[in-house]
Each structure stands twice: as structure tokens, then as C-alpha cells.
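Every protein chain of the complex appears in place save one, which is left out.
Entry: chain A
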């Protein structure tokens, strides 16, 4: 932008110095600056000078020494720097960009977090009233329209497959730990896949020497279930709405953290009533 019109700051200083009749050495001495730098300054050769901060400072000092308006000279230089942008340290490259890049995702992330927080705040209020009642139908609705009949069969066949395996293991009776694993596997499979009604007849289990506990949970509940040998069959917090089947040797010893969470409890198909169903009370029970 009209470089020719502007008197370069170094040149302006040189003219003023010459007018005062000083040599460069003399001026350099007064400025406490090396003569090389002074010459570079007068020649406006900024490549040979340090960072813009220094150059601007030198120019200011030099102009003041020569009786020139220091700020004006320094500003001319500043404008040149801004136009040419030859000197990186002044603007610390890439800095202005980064915050902009960083800023936008931050806004999005914060919005997402806000939505998440709102969801967390309002979710339990909606679902706690209806609880398991709403959840179960939703699951049914999702699966039933397409394969409501199919669903029963695979389950039964799975159980059917598992049972012979179980009994075979029982017959072998070689490793107790294997028995537990097998028992738990069966239980896990049934937990996940069995539909509402307990379809397996207890007689079949009885023939294997096993008993079955069925628990229907209406709320999250911690429990521990052990079989006759004291082996832990279930332990931990079970979620609301879970229909749990536990197979093992009776008598079972149950420890239930929240009696009110058990909506139904069956032992080999027979209803068992808990001694209490007040919320938060712990039940220790041996069945039968």
C-alpha cells in the first residue's frame, strides 16, 4: 500500500542523523547499540535485526535521541510489520486459529453435555412411577409382532439342550467346579431368553435332583443365593424388572437386600411369601 509515499523509519532516522552531523559510530555509542545493528536499522534491513519488539524499541530510542517524534517513527514500522507480516514472533503463528477451532467443538460438546444432564435429571422421574410395568411391555412390543410364537420354541429347545448336558455332567460328577459353571451357564441362558411364563416343568428338574427358584424383581435389589452345599449361585445387584431363575440343590439360603423389591418368589412353581415386604428390610431365608 503506497510504500513509496511512506518514508521508511530507518531512512528517516539516517537523514536526521546526517543533518545533526553525527557519524554512525557516534550514534551507536549514544544508543549503546552495536554499529552493525545501527546500520541495519538505518538501511531498514530488518532481517539482520532481532525480533520486531527490539527493532521497534531501537527505533523509538533512536528517534528520541535525534529529536524525531518517537511514536510516529515506531508506528510507521509497526504498520510495515503488520502489512508484511515478515516477523513471526510478534503474532505468534497459528495461535489465533487454534482457539477458534477449539471454541466451536466446545460449544457443541457443552450442548451435548447439557442435553445429557437434562436427560439424566428427568429420566428417573418418568420411569420410576411406572417402573417395570412400562419396561416389560416395551420389550414385548419390540419382539412380539414379528416372532411372538417363534420366541417360545427356541427358548424351550435351548433349555432342552442344556438339560441333557447338565444331567450328563451330574452323572459324571467328576469336578464340582464344572458343575457350578454348567449350572450357571444354564441359569444365564434362561435369564436372558426365557419369556414371561416359566415354561419348563419342575418335574424335569426334580428328576435331575435340582430345584428351581424364580424371582421377579420390581426394583434394583442386592441378593445372595446359595445352594445346599453353600455354593454361591447368585450375588450382586440385580436390575429392576429382571425375572431370575436359579437352579440348584435345595435348601437354598437367600439373603435379599430389599424385601420390597421381590414382587414374586416361586420355589419349584410354588409361591413363597416373604416374612416381610417392607421397603429396605433385609430378608434372610432358607427355602424350603
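As a working rule, contacts are C-beta pairs under 8 Å (C-beta built on N, C-alpha and C of every residue); 3 or more make two chains touch, one makes a residue touch a chain; residues count from 1.
To be clear about the criterion, contacts and distances are computed from a predicted model.
Trainee: As a check of understanding, state which of "Thiamine permease", "Aspartate carbamoyltransferase", "tRNA N6-adenosine threonylcarbamoyltransferase" or "Cell shape-determining protein MreB" is the UniProt name of the chain not shown.
Mentor: "Cell shape-determining protein MreB"
Trainee: May I ask which residue of A:117, A:237 or A:282 touches the chain that does not appear here?
Mentor: That would be A:117, which touches the missing chain.
Trainee: Can you list, in ascending order, the chain A residues touching the missing chain?
Mentor: Contacting residues on chain A, toward the hidden partner: 31-34, 37, 50-54, 56-58, 60-61, 89-90, 92, 94-95, 98-99, 102-103, 106-107, 109-110, 113-114, 117.
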